[in-house]
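Mind having a look at this structure? Questions to follow.
For this view, one protein chain was removed and the others were kept in their places.
In order of appearance the chains are A and B, and numbering begins at 1 in each one.
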Amino acid sequence: MHLVYPAVLSALLFCVGLYGVLARRNAILVLMAVELMLAAVGLNLVAFDVWLRDVTHAGQVLTLFLIALAAAEIGIGLAIVLLVHRRRGTVAVDRLTELREKKPVT
Amino acid sequence: MNLVQTVDWAVIAPPVIAAVAAVALLVADLFLPAARKALLGWGAAAALAVALLALLPLRDGDRATFCLPGDPDLCSYAADRFAVTVQLLVLGGAFLAALLSIPETEDGAVPGGEFWFLLLSSAAGAALLPAARDLATLIIALEVTTLPAYALVALRRGGSAGPEAALKFFLSSVTATAVGLLGVSFVYAGAGSLYLEGIAAGLPTADPRLATLVDAGVALTLVAFAFKAAAVPFHFWVPETYVGAPLPVAAYLSVVGKMAGVAGLVLVTTLAFPGYGDLWGPVAGVLAGLTMTAGNVAALRTDPEAPHSAVRLLAWSSIGQAGYLLVPIAASAYATDTIGTAVAYALMYGVVNLGAFAVAAHVARQRSAHRIADYRGLYARQPAAALALAFFLLCLAGLPPGIIGLFAKVAVFETAVDADLGVLAVVMAVNVAVALYYYLRWTAYLFRGPAATEAGPGETAGSGRPAAPLTGAIVLAALVGVVLSGAPQIILTFASGAML
Partner (left out) sequence: MSGGNGYLSPSGQEIVFVLTGLVVLGAAVLCVTTKQLVHAALWLVVALGGLAVQYLLLTAEFVAWVQVLIYLGSVVVLLLFGLMLTKAPIGPSAEADSGNRPVALVVALAAAGTLVTLVADAFRTAWIDLDTPHGESGPIGDSLFRVWVLPFEALSVLLLAALVGAIVLSRKDTPDAPDPAGTPGTTGTTGTGPAKGGGR
């Protein structure tokens, strides 16, 4: 198989995820977009590993680590999102402005 | 055929001790009666002290472990001088942050056992990072450092600032990690290996058609670490996160979190991409200049009367200091042996910044609005704390009697000059001069007479009793700072030796 196919798919998927991170307002939807980005990187790593026929399987092992990392981050991320929802009633990232520096009144 | 890698436990002791202690404290929390929960904090500090002691046998800097069976030169963990020194800084910083945290956990504002677990596991990750010698371990160590920090930032009972800060920190951090991992995948395609030494060997002989791809990969890999080091343009999360988090967590992030990012940058640029200095050298230089300027300009504009302006100022000042830290990294593209200066500056910055946060924690217990204006007349109320803070601020500014700060800044300036980075040297000089204003303004507040109107909003009466761990932290930081100021040749020793 030509390496271009997985590589291009991965690049496009990464950019779709990037759009989601920048455009989405609901924090959980942003998390979904980040998952797409990480999955794209995983595809890249696996394709390169198979192409290189790496003896240590570095790419595939790193993909496994990446999947575990994504699961860990989703776990803690959702806990934080739920905490924000409990305290503030909203999970829209552009509505959370309490910590912005207030301009002096003078 | 041996089935597993050989592990030299003495070499890997510092991160392992921190991690084991983390789990032990979590379990101990189940069995301790409520009256004795305070022991957990002292247990955490003791564990970090033991981890620091475990560094002593490694100070020769020539041991490695977790090596490839077929190729003993490629190791995942190397305890060389750079790793051991950065581990000293990281574990020492975590120790001071633990001391700062003990009063917070005592009054029930944060849940005890879990807090210590998260802090120690983050410290374990930060201790693993400078010794990691392959990209998989490096990225995972970076995540082990920051993932508990997301929880730590959100961890106060009640209030909504912590969770909001944690959410923004989390979302921007995982995006930066994803971008960095894309870079890692491109570098892997070019070099065929994830070991830093393997990459350095593989990249020059890579297929020339992959050259642009590898360039892109190198640039993107730096993004993940530049974010944690809060370099411009990845610095926006810092002030909000520091203000929303509990103060000891902000202190911990400002030193240990930043150091993790900087150490990662050093490892990746110096060990993995030494031949790409023309690519990352100018980029690092530009980042350094922009970071120090952005940090100092924003710090200048902090309003002393605004709530929490003290923490906000410390946050922007830490961004500015990160800019100075990046200068030797930029210089290492053009000159040799500049990393020692970066490490020396980081040591000075770590001690002094934690000391400043310790005094801030002390004052915050009495003045909950925690504005810079609340420090007015501190010398009259608590002369020792005021003098300590003045010393720390002057070290950060680089003025006598903060001799160590002055020496460190001069050493960094020299690396820029030696590497012919004239523009960067000028920018740094201008920034140091500009930064004097806000450091001196705060120092001046300390020695002014008390304001005519009485205390600002939120003064809590009667909690003026200093907490023992806070006092201990201030004293320790001040002692180290003064000792280093009295013997600045320690800095020069670092600056002259080869670290990696």
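Note that contacts are C-beta pairs under 8 Å (C-beta built on N, C-alpha and C of every residue); 3 or more make two chains touch, one makes a residue touch a chain.
All figures in this text were calculated on a predicted structure; none of them were measured in a lab.
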item	value
Full-complex contact with the absent chain, from B:Gln87, B:Ser101, B:Ser121 or B:Asn353	B:Ser121
Contact footprint on chain A, counting only the chain that is left out	1-20, 22-26, 28-29, 31-33, 35-36, 39, 42-43, 46-47, 49-51, 53, 55-58, 60-61, 63-65, 67-76, 78-83, 85-89, 91-94, 97-99, 102
Contact footprint on chain B, counting only the chain that is left out	3-5, 7, 19, 22-23, 26, 66, 68-69, 76-77, 107-109, 111, 114, 117-118, 121-122, 124-125, 128, 132, 134, 136-137, 140-141, 143-144, 147-148, 150-151, 154-163, 189, 209-210, 212-213, 216, 243-244, 247, 307-308, 364-365, 368-370, 457-458, 460
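The definition used in the following text is that only the chains that are shown with their structure count from here on.
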item	value
Chain A-chain B separation of Cα centroids, rounded to whole Å	25
Touch list for chain B against partner chain A, complex	68, 135-136, 139-140, 143, 147, 150-151, 154, 159-161, 163-168, 170-171, 174-175, 178-179, 181-182, 184-186, 188-189, 192-194, 239-240, 243-244, 302-303, 305-306, 312
In the complex, chain A residues that touch chain B	10, 14, 17, 21, 27, 30-31, 34, 37-38, 40-41, 44-45, 48-49, 51-52, 54, 56, 58-59, 61-62, 65-66, 69, 72-73, 76-77, 79-81, 83-84, 87-88, 93, 96, 98-102, 104
